[in-house]
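Removed from the display is one protein chain of the complex; every other protein chain stays in position.
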Amino acid sequence: MFWVTRRYELSASHRLHAPALSEEENRALYGKCNNPYGHGHNYVLEVSARGPLDPRSGRAVDTNRLDALVRDRVLDAFAHRNLNEQVEVFRTVVPTSENLGVEIFRRLREGWSTAFTGEWPKLAKVRIAETPRNIFEVASDEID
Amino acid sequence: MFWVTRRYELSASHRLHAPALSEEENRALYGKCNNPYGHGHNYVLEVSARGPLDPRSGRAVDTNRLDALVRDRVLDAFAHRNLNEQVEVFRTVVPTSENLGVEIFRRLREGWSTAFTGEWPKLAKVRIAETPRNIFEVASDEID
Amino acid sequence: MFWVTRRYELSASHRLHAPALSEEENRALYGKCNNPYGHGHNYVLEVSARGPLDPRSGRAVDTNRLDALVRDRVLDAFAHRNLNEQVEVFRTVVPTSENLGVEIFRRLREGWSTAFTGEWPKLAKVRIAETPRNIFEVASDEID
Amino acid sequence: MFWVTRRYELSASHRLHAPALSEEENRALYGKCNNPYGHGHNYVLEVSARGPLDPRSGRAVDTNRLDALVRDRVLDAFAHRNLNEQVEVFRTVVPTSENLGVEIFRRLREGWSTAFTGEWPKLAKVRIAETPRNIFEVASDEID
Amino acid sequence: MFWVTRRYELSASHRLHAPALSEEENRALYGKCNNPYGHGHNYVLEVSARGPLDPRSGRAVDTNRLDALVRDRVLDAFAHRNLNEQVEVFRTVVPTSENLGVEIFRRLREGWSTAFTGEWPKLAKVRIAETPRNIFEVASDEID
Partner (left out) sequence: MFWVTRRYELSASHRLHAPALSEEENRALYGKCNNPYGHGHNYVLEVSARGPLDPRSGRAVDTNRLDALVRDRVLDAFAHRNLNEQVEVFRTVVPTSENLGVEIFRRLREGWSTAFTGEWPKLAKVRIAETPRNIFEVASDEID
């Protein structure tokens, strides 16, 4: 199997605040990231797909299709947005990078079979670097 | 003269919107960055000071003093904040990286003589990378 | 004055070979870069413009116009190309990064007054990193 | 087990063109990378080996031996070259990064037992970044 | 499972010298790194923990706790130090990055159950980049 990873950048803002928790608990849990006015990041998103080599093309993944899928399902919806206010799911789910990874994974899987009609490639991993010091990865096993 | 540059990172959110302009003009001018809900960045701030070598210490700038000045005047006020809502000047001034640079320059110059009591070092340049592809620099000549 | 710098990446191939010189001289001068079959790079191009702050927009440079100019005059012509074979000037001029910088400068200056109709901003500097270890800069003074 | 990874850079040119396919199919499949004159990249190659700690040296891999093997089998043959024209296998195989990874893996495995005479370390993974946005990995399982 | 990785930087000096070996063997084995006066690095340390999503916080790892653990057990003891002279274990163990990884792993595991009281997250991997070209990883399986 080959792993093919594409890197994308998206600038967005968010606020970490769990509706189920009190103000005090939120402040204790998220610190500065709980700031009511929100803050933002240049998220670096890496999407990895895996598959065997297609002997015809010498490639494992059609990266044009992958780029189009990521653009349509993720970048167009998230880039230059306020995640809490402008991405439906994050009205009720805290937009931590973990939850962001799950949502991106869900959106890509939803469109996957349209973008890639064969058995391969498969979506393998979503990696989000909120900053270069703070990195989150979720693989296909988690998402079910 | 030596140039000493320190790099800092700060995550914040902003919205580009000029009060003097119409909605249409703002959209045309700032595009996605005019999104009413705002978006954000991991700003990379570089502050450069210049001065001669202090033969006693073998240094041109006391970087502990510079770090403390940047922390007190800039990072504590801007990091993890919504610039439009939480930094006074940006209620009326558009928080472009150019204006952000001017404001940072002003704040550092304001505290400079307290942090550095001698003739040297002097504040030389403020550089802001909104993203790795989008870089803004302002030198002392502009700020008056 | 403010400096605004935009970063672009372009992958291209080239061969360093000076027609005026003998094979031996070319090999001595350019070493491996004289390989007749050529080789290539992910060039990192940085274009810097300088100008005063436009109080209306809070910006010194309309980066949309700059990006369009660089795309139309440089990226569309150079990216994914063989510079020696597919960029007219490099049929006779050696495509060193110095000459590449001069050509890019010329092309940008040529279109500048159409892209930027006012006195400002001015094209200030072109920087080319052939690799992260090998960097070339040319400022407006050289190009005349 | 420990993983030890060494990073190398090599500048080369290539053209993506599958002999079995028509011009139209090639253009559709590879887009700009099908340009007949070729283009190039600064490839970033990472070679990973795994093994237990050698208590005598406190190391898992003799990196001098690994560097020599990579230099002799890969860098000397690929760096500053036109892959299609100057690396035998790519006269008939499309030099995609997937195929480049397979070929590098084959070459390293071929010389491995001469460079490393014991049971360990084993060649574990070859990773190629064609650009920072476009990354290919192949592990030992694929190569047989 | 989610993987959460935090990146830390620490500057330290070391000398590679195996007490069990002769001067000649040490020189042959470690080359310049055997220099009796030592040399140093800006080590980039990445610590990865894995665990399920905590639905209450939307996070898999409390990064404040992880940062505090790494600071208390590793950074305070290693940063700006001479590893051979100032970290007890390296008086007898060669401070290769492999052994450095093992020691960091041991220190983190030692404090883990105090920092993280539940079943999850678990310490998953320690990655040390001695330089950007020279990378060492050790996972939980090795450390027993």
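Points to keep in mind about this one:
In order of appearance the chains are A, B, C, D and E, and numbering begins at 1 in each one.
Convention: a residue touches a chain if its C-beta (ideal position, glycine included) is under 8 Å from a C-beta of that chain, and two chains touch if they have at least 3 such contacts.
Computed from a predicted structure; not experimentally measured.
When the full complex is examined, the chain removed from view is found to touch B, C, E. Here the missing chain is touched by one residue of C:V94, C:L108 or C:L123, and it is C:V94. When the whole complex is considered, the residue among E:S13, E:T63 or E:S140 that touches the unshown chain is E:S13. By the touch rule set out above, subunit C reaches the unshown chain at residues 16, 18, 20-21, 29, 31, 93-96, 98-99, 101-102, 132-139, 141-142. Residue positions on subunit E in contact with the hidden chain: 9, 11-14, 32-33, 35, 37-42, 79-82, 85-86, 131, in rising order. The set of subunit B residues touching the chain not shown comprises 1-8, 46, 52-53, 56-60, 63-64.
The working rule: only the chains that are shown with their structure count from here on.
Just one of A-E, C-D or A-B has an interface built like that of A-D, with over half of its contact pairs in common by residue number: A-E.
These two copies of the sequence, subunit D and subunit E, are related by a rotation of 120 degrees on CA atoms, to the nearest 5.
Comparing the contact residues of subunit C and subunit D by number shows a mostly shared set, over half of all numbers used being common to the two copies. The chain with its Cα centre farthest from the Cα centre of subunit D is B.
Taking each chain's centre as the average of its CA atoms, subunit A and subunit B sit 30 Å apart. Taking the mean of the C-alpha atoms as each chain's centre, subunit B and subunit D sit 43 Å apart. Of all residues in subunit D, none touches two or more other chains. You'll find the chains touch as A-B, A-D, A-E, B-C, C-D, D-E.
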